[in-house]
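Here we show just some of the chains, and they stay where they sit in the whole.
The letters A and B name the chains in turn, as written, and every chain counts its residues from 1.
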Amino acid sequence: MRSLKEIEELAIAPDRLLFSASAQEIKEGWTTDIYFVKAREILKETGLDKVPVTAEVFARHSGILAGVPEVKNLLQDTGVELWSLQEGEPFREKEVVMRISGIYDNFGIFETALLGILASSSGWATAARQCKDAAGTKKVVCFGARHVHPAIAPVMERAAIIGGADGASCILGAKLAGREPTGTMPHAVILILGDTVKVADIYQRIMPEGAPVIILVDTFKDEAEETLRVAEALKERLSGVRLDTPSERGGVTPSLVREIRARLDLGGFSYVQILVSGGITPERIVVLDRAGADSFGVGSYISSAPPIDMTMDLKEVDGKPVTKRGRIPGITHSPRLKRF
Amino acid sequence: MRSLKEIEELAIAPDRLLFSASAQEIKEGWTTDIYFVKAREILKETGLDKVPVTAEVFARHSGILAGVPEVKNLLQDTGVELWSLQEGEPFREKEVVMRISGIYDNFGIFETALLGILASSSGWATAARQCKDAAGTKKVVCFGARHVHPAIAPVMERAAIIGGADGASCILGAKLAGREPTGTMPHAVILILGDTVKVADIYQRIMPEGAPVIILVDTFKDEAEETLRVAEALKERLSGVRLDTPSERGGVTPSLVREIRARLDLGGFSYVQILVSGGITPERIVVLDRAGADSFGVGSYISSAPPIDMTMDLKEVDGKPVTKRGRIPGITHSPRLKRF
């Protein structure tokens, strides 16, 4: 896509399956803000489209950087020089996280896309890091795919793992991060079979030997009662139980975890672990950890984390320091940036 | 994708451009949570995979529904009966927005994707509606693409228009909503050319006759001074000015809008409109409207709107009312749902 005219002519295919853009559409510039196309035309008009510039990207808040590989792929073939913090590195408020030097016309069109990649991925990675910091050596698994559009569910779950999550349930997301997806079972299958113990029994049979068996215990009965029924049925084949008490019943509380732990121990099932999920936040991880939870399934806290606003500013044009009002002109001294 | 085995075998292509999923990958189930695949295997084991069920989707908070066409496309060929509120309709807290009846095995795998589509799209549409409600008859344009991943930037901008935005700057987003993209110009082109009046002059020349000419006036000089310079240069060809004052200079304030309006009127430019952008929220729209702003460019408020959490519950299995603890069993009386 090279001009306003092409935009005018663009038509949407009537049998388009989804509204999300394909990698090809993004690479061709169809998801950019239209004013970058206008900018291109103005510069061409004045013969300044080949001027060398340097741009810097800085973040409005501190966080963990993610999305760098996608930006790198987008900019390959543009001839620019790319400096950046590393994928997964922390950055401070207003710190420069990326610097691009090259012909403006070659990369200006990607400003919208690259800011969007960094802003959203860093938002997710930062939230995951906060959870992991709260959980210490215990496991954090990302269960957030159900809150975001499926086109980016894998981007989000991969970013969560970059940020520090130990696993993810979205198949493609886990695979992108080099992991196998992890998860238990939905309430639906228990409702269809009508009994948790029955489901548990089949589950352990069909799972490959050695694979962990974690059973959801809050569908029909009180969690404590169901936990003991399942533990007695599966014996040593049971790895853990998952508590996902709905908010209508008060959600998962520290008292509940403490009681389940005690009843498991009393029954001789001290090897059974407790996985908690449902509205988990760093603050709740701290108290549930203290109550005895062994791992944490985190959804909205990661998937609904607000993007970390990124801004790109031109800092040099044709070798001279410039910038708009309100910013400091010239290249910022940023020794942590590495050349890609 | 039909089994745990296939998942195990999935490998990521080494030259994959981006982490986002293509429509094909989504349709094949690669972005689902793994536990839905496990559920499928358990049901097959017990011969219950063909049992008819009814599921309902309800929202945790009130809002504006968006994403229905994508869900419909995902479910075509599954043989299910789909009931839903209409795209763009308002819903209340805990109201049922969608009902699906059919063989569980045929649609269970899409739970993650369809909840994600509805949750995120409705979140964006709802935020856009709040802006439009605040703006009344004045225009709201969505400028949020730069805060989200480019794979869903068009989904977001289209949802904003469903919610009530009058336009969008993301090319593909506007097109999906049947509009032409709108926008002015980036600060970068002004920095490269070195003078706003010069940019304005070229801009009006290359734009087709009749197209609105809106100039960004905060790059180098005080907004009031630059506004008058541009107005005097372009005369009646100037449609409007855009104020995007950076937060380092206090952002766009009601006093600034009032002063620009007064200075334009004093100079005989009462036909020039004022477009404001930068941290715009419904609350700020109200006060800037009163101060004389003519249109509003909204970014983060729409693009960072949290998803509206959606939950899918089985309410009938094989004709009998069921559901998990904490919910009311059986089909909910929902006369507003329409059959698709």
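As a working rule, contacts are C-beta pairs under 8 Å (C-beta built on N, C-alpha and C of every residue); 3 or more make two chains touch, one makes a residue touch a chain.
Since the structure is predicted, the reported quantities are computational estimates derived from the model, not experimental observations.
All protein chains share one sequence; of the complete assembly in this entry, 2 are displayed, while the total copy number is 6.
Following the convention adopted for this analysis, only the chains that are shown with their structure count from here on.
Overlaying subunit A on subunit B by C-alpha atoms takes a rotation of 180 degrees, rounded in steps of 5.
Our note on geometry: subunit A versus subunit B, Cα centroid distance of 19 Å, whole angstroms. Of all residues in subunit B, those touching subunit A in their complex are 1, 7-8, 10-12, 16-23, 25-27, 29-39, 41-43, 45-46, 48, 51, 53, 55, 69-70, 73-74, 104, 108, 111-113, 115-117, 119-121, 143, 145-155, 158, 169-176, 180-194, 199, 202-203, 205-206, 218-221, 245-249, 300, 303-304, 306-307, 309-310, 313-314, 317, 322-327.
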